[in-house]
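What follows is a short report on a single structure.
Every protein chain of the complex appears in place save one, which is left out.
Our next item is subunit A:
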Amino acid sequence: MNKIWLIIKREFFTRVRKRSFLIVTLLVPVAFAAMIIIPILMAVTGNESKRIAVVDKSGIFTNKLPDKKGIYFKYLPEANIDSLKRNYIAQDYSGILYIPEIDINRPAGLEYYSKGQAGISLESAINNDINSAIERKRMELAGIDKSKLDELRSNITVEFKSGDDGKKGNAWVAYGVGYASGFIIYIVLLLFGTSVMRGVMEEKVSRIAEVMISSVKPFQLMMGKIVGIAAVGLLQFLIWGVLISAIYMIIPLFLSPESIQAASQGNMMAQGNNAEAAEAFRRVADVVGSINWGLLLSCFVFYFLGGYLFYSSLFAAIGSLANEDASDVQQLTFPITVPIIIGIMIMMKAVHAPDSSLAVWGSIIPFTSPMVMMARLPYGVPGTVPYWQLGLSFALLIGGFILTTWAAGKIYRTGILMYGKKITLKEAMKWIVKKG
């Protein structure tokens, strides 16, 4: 036991002391923060403002297009479009909206000129404005009262609740959380699995393995590496967890208090985009609170470790089959990466339909359960995932990794000392059943 501890320590510290560990560990939360903060900041600050010259020969739109943040319309009904095209930039316009004489029932020939592409948001803003101006004009002509129509419009959202206590749920948040955690497990399996495999290969190719195995059992060497790398992963997630929750708490500070207040009162029009962003944040924060984080986190750690142990020992076995030629290993990893990829594919289906039989079985069979179960869990336990399914999934995963570790150990101890000839998977399988 003392020896395996020494091996774990070495595996852990040689990785943690590497510069790349520090960089990855710090960059991920920064990227996460950027993903949240940048869209909010963009919504809040907006783009630089555009002045648009409107040459309206029809007279329908003059003074009818609303100015908004970042877009100002200047009406030049008398201007000559050809001369304006030549010098609109000199007159400090970003572009020209040209409206010819049109038939209100069949409008055509509206054009927008600018240097370079106009951009999607400007394009849709102008199209919206033009269309609503035309609609308004048509309503006027048809004798429909605009205020009456507004009263008739509906804009409500059904509140989806789940479970007996009628807890407020939100499929979108469950979807997001499920997708994210399923995906993280997928990355963990591949990334840390190959890390284990490379470590084993390094030991074999550098021939330290034989020296080591004269001091420790092959199984100790393999498990030491697997546990050491798992500890690196857990430390990394711990740091990420702390940093990300810190960021999560800091983000509201970027939004002004008035806008948050406005958002909570539903008074969105008044403050524009700023309030809208704050409202979105408040809504997320609200439903985030509705998820059972304790259960979800402990399941995450379980599936993280269980899935990792299940696959990493297989990766270790493959690494032990390697020779100097690394391309052989690429082929050998194929049978292991395929179930992982199938797992992520089932996971992507399962976040849409957590009750489908594909999702249920995918979350029980240990080859895919770490990813698929994490996609289903945010939808609720025992609502979406009954306790028996969770229990069965747990038990099978534990049984599964005991089995894979045992089989991998058999392959590993023969493979790690086998040099000079290419080992096929078929041959390696025989080592599992061979005694001694």
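Note that contacts are C-beta pairs under 8 Å (C-beta built on N, C-alpha and C of every residue); 3 or more make two chains touch, one makes a residue touch a chain; residues count from 1.
Just so we're on the same page, contacts and distances are computed from a predicted model.
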Can you tell which of "ATP-binding cassette domain-containing protein", "Serine/threonine-protein kinase RsbT", "Protein-export membrane protein SecF" or "Acetylxylan esterase" UniProt lists for the chain that's not drawn?
"ATP-binding cassette domain-containing protein"
Specify the residue from the set A:Asn63, A:Asn87, A:Asn105 or A:Ser214 that touches the hidden chain.
A:Ser214
Which residue from A:Lys3, A:Lys74, A:Arg198 or A:Lys349 sits in contact with the chain not drawn here?
A:Lys3
Residues of subunit A in contact with the chain that isn't shown?
3, 6-7, 10, 14, 202-203, 206-217, 417, 419-420, 436
